[in-house]
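Dropping the structure in here first, questions after.
Shown here: the complex without one of its protein chains, the others still in place.
Up next is chain A:
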Amino acid sequence: MIELKVMIVFDRVSKVYPDSSVALEEVTFSIEPKEFISIVGPSGAGKTTLLKLFLGEEKPTRGVIYYESVNVHALDKKEINEFRRRVGMVFQDFRLLPNKTVYENIAFTMEAAGRTDEEIESDVPHVLELVDLTPKIWNFPRELSGGEKQRVAIARALVNEPEVIIADEPTGNLDPVNTYDVVQILKKINNLGTTVILTTHNKGIIDSLNGRVVAIEQGRVVRDDKAGKYFK
């Protein structure tokens, strides 16, 4: 049975891609509200797949994913849109809209959530200031460096004040100073009451966070430490 205190549950989730490569096998763990959880594992372990399943971009082959006791994959189109607006996602490959400026990329997410023009005009510069990108507000993604694109992606995930932030390798392209900044931002947001799910290879981050770590290898959960360190 699902406890009330639990926010997200992966219940024996398996994913086999159409080319029959097994990305996840019987993954089971749950996440509490306001938790800061890191998912670690070598490349190809299935971390991105896990997040795609959560956001409904891919369907699990077996198993169920619950968000606040609701099966995410049983939602209809309209409900899944509403669910996605409550989640802020930072994609590993950024996935910015190439024909929109930095401002418009972030504004689009707010428009999609039905926010007013006044809110958009005041919140977009604010969130860009938070990720230190104010000078690039009118640039297109192709005019930004990898790290700058990553920060736009983070700003976009933050701007709707979601209940959960999912960050897939958000520091992959950043130098140590920027990495530290991003982690500080995520920590701050977590302190304000947002659940954070972070995937990373970066040992330093895990050690400095000193929080819960779920390790995945070849599609299986091999370790779940309440205050873990990154062990290879």
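The working rule: a residue touches a chain if its C-beta (ideal position, glycine included) is under 8 Å from a C-beta of that chain, and two chains touch if they have at least 3 such contacts; residues count from 1.
Operating definition for what follows: contacts and distances are computed from a predicted model.
Peer 1: Assign the chain not included in the display its UniProt protein name, restricting the answer to "Nitrate reductase", "(2Fe-2S)-binding protein", "Cell division protein FtsX" or "Succinate dehydrogenase iron-sulfur subunit".
Peer 2: Result for the unshown chain: "Cell division protein FtsX".
Peer 1: Which residue from A:13, A:89 or A:216 sits in contact with the chain not drawn here?
Peer 2: In the complete complex, the chain left out is touched by residue A:89.
Peer 1: Tell me which of A:23, A:53, A:113 or A:127 is the one touching the absent chain.
Peer 2: A:113
Peer 1: Could you tell me which of A:69, A:99 or A:191 touches the chain that is not displayed?
Peer 2: A:99
Peer 1: In the complete complex, the non-displayed chain touches which residues of chain A?
Peer 2: Within chain A, the residues touching the omitted chain are 55-57, 77-78, 81-85, 87, 89, 91, 95-99, 108-109, 111-114, 116-117, 156.
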